[in-house]
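Structure record follows, encoded as structure tokens.
Missing here: one protein chain of the complex. Every other protein chain is in place.
As written, the chains take the letters A and B, and residue 1 is the first residue of each chain.
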Amino acid sequence: MRSDPADYELVAPANLQAAVSLLADDPGSWLPIAGGTDLMVQYAAGTLRARKLVSIWNLPDLRRVEVLPGEIQIGAGCTYTDLREHAVVRDEFPLLVRAASWTGGIANQNRGTLGGNIVNASPAADSLPALLAYGADLILISVRGERRLAYRDFHVGYKETKLAPDELIRAVCLPRHFAGYVSYARKVGTRSAQAISKVCMAALARVEGGIVYDVRIAVGSVAPVPLRLTETERILDRKRVEPSIVALARKTAAAEIRPIDDIRSTARYRAAVVSNLVAEFLEKLRAGDRP
Amino acid sequence: MTSKERAKREFSLVINGEPKTLRAHPMERLLDVLREQLGLTGTKEGCGEGECGACAVLMDGALVDSCLIPILQAQGSNIVTIEKLAGDARLCALQEAFLECGGAQCGICTPGMILAAQYLLNRKPRPTMEDIREGLSGNLCRCTGYTQIFEAVAEAARRGVSA
Partner (left out) sequence: MEKDHIIGLPAPRKEGRDKVTGKARYIDDITLPNMLYGATVRSRIPRGRIKKITFDPGVPWDEFVVVSAKDIPGENCIALIENDQPCLAEEIVNHPEEPILLLAHPEKHLLPKAVEAVNIEYEPLPAVFSIADSERRSEIIWGKDNTFKTYLIQKGDVDAIWEKAAFIVEGEYFTGAQEQLYIETNGMIAQFDPKQGITVWGSLQCPYYVHKALMALCGLPEDKVRVVQAETGGAFGGKEEYPSMIAAHAALLAMKSGRPVKIIYDRAEDMVATTKRHPSRTWHRTAVSKDGKILGGEIEFTIDGGAYVTLSPVVLSRGTIHAGGPYYWPSVRVRAKAVATNAPPHGAFRGFGAPQCLFAIERHMDRISEAVKLPPAEIRRRNFLKPGQTTITEQIVREEIDLGKLLDRALSLADYDSKRQRFAKQNESGNCRKGMGIAAFLHGAGFTGSGERYLSSVVGMEGRADGGVRILVSSTEIGQGTNTILCQIAAEALGLRYGDVEIARPDTTEVPNSGPTVASRTAMVVGKLVQSAALGLKQTLAGCGMLGRNYTPEEFRAACREYVSTQGQLRSFAKYEQPADIFWDDQNYRGEAYAAFAWAVYVAEVTVDLATYGVSVDDFVALQEVGRVLNPVLAKGQIAGGVAQGIGFALYEKVEWRDGRMQNGQMTNYIMPTSADLPPVRIFFEEMGNTHGAYGAKGIGELPMDGPAPAIVNAVVDALGIPFDSVPVLPENIFEAVSTTGARENTVPSAGRG
């Protein structure tokens, strides 16, 4: 443990209002900490730069799921376990549930939060491709009120987001329109459990009469931010899955990503695997597998 | 009182069924508070990064890695450590099964493993081998190759585990 607890301030506001007030008092000087599964690792390693932290763990306003007719609003403070156990999330958003199930071990899932995963903004984060694939919106909150933002616009660069210094993510909104879609999720990590991903894909599409509609392919760990493969989606839209289309999709996907060599893997490997996972997804669409 | 001592705050928790009040810096890790202030050394540090599970405890019934929890976030919570599971002189079914099946070799991962197994059995009293594998996937063991640990959990499940 390489940090001195005496050097840190940590406060626990009683509710969401108190939390955003504190952030507004001195924007940028208080770092929100929810489940701590990322920040406490930095703290123990002696690399946490922030000295003042505000706990937003288990605030009721952040940890509830609102099910509306057209969308579901998942509180940013929901843990991965909360996601896995919520009936509607389980039934209608399998990509997100899969992602939650392969984030760390059970103990990590009981503490890590969806909001934390988003704000930490690691390109390797497990749930982010699922959110991109579902076309999520974020509701951000500050003393100035709430604003709604398309999640796909949230990440602007490596670990850089549109979150203002006095803002928190209050909820993640997912449209409830994926009944009957075929979904595909795969994480390629350094091992089968408890691993940081080398490549992570979340994809879904509607298949009618052998034609593919509304295809969404999102990938993590292959660019500074999680990515929707919009070019690849475009060439697949309203097509039948055939060898020539698969070949084109592979090529297009490989060209859309910007993977790097890092401590876990290589750019060439990542590119090859993304291409293979795209082909796997398309094969699932062609075979007519259900969700 | 030094300024450092003044910066400490008071926290109240229930530890293994007993209410406790203590003074600590809010960012002290629950793991360190348990081990150093409360002398409950059964919970271990293996990595300090939430990977090995040796520090696992139950917090309000949920399995968590205590190395990742600032004591402030444990304010008012109910903590169960390995020391609670040995009810007086008798071992619980999990502990008996670990002994019989060879689930503990060097023993350092054992408290965390048993807590993880307890959490699993609390929610799934009749787990499949797949359930056991997943339930314990956040607990690393370097000695056993896991097989005899899983056998122990399965055996405890067969005998019935009191939550």
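Remarks
Definition applied: a contact is a pair of C-beta atoms (placed from the backbone, for glycine too) under 8 Å apart; a residue touches a chain by one contact, two chains touch by 3 or more.
Here the structure is a predicted model, which is why all the values come from computation and not from measurement.
Considering the full assembly, B:111 is the residue among B:70, B:111 or B:127 that touches the omitted chain. By the touch criterion stated above, the residues of chain B touching the omitted chain are 35, 40-49, 51-52, 54, 81-83, 85-86, 91, 94-95, 98-111, 114, 133-134, 136-137, 140-150.
What chain A contributes to its contact with the hidden chain is residues 1-6, 41, 44-46, 186, 188, 190-196, 199, 263-266, 268-269, 272-273, 276-277, 279-280.
Here is the rule we use: only the chains that are shown with their structure count from here on.
The residues of chain B lying in touch with chain A in their complex are 4, 7, 24-29, 32, 48-51, 53, 56, 62-65, 67-70, 72-73, 75, 116, 119-120, 134-135, 137-139. Across the complex, chain A meets chain B through its residues 1, 3, 5-6, 8-12, 33, 35-37, 40-41, 43-45, 53, 55, 57-58, 81, 104-108, 110-111, 193-194.
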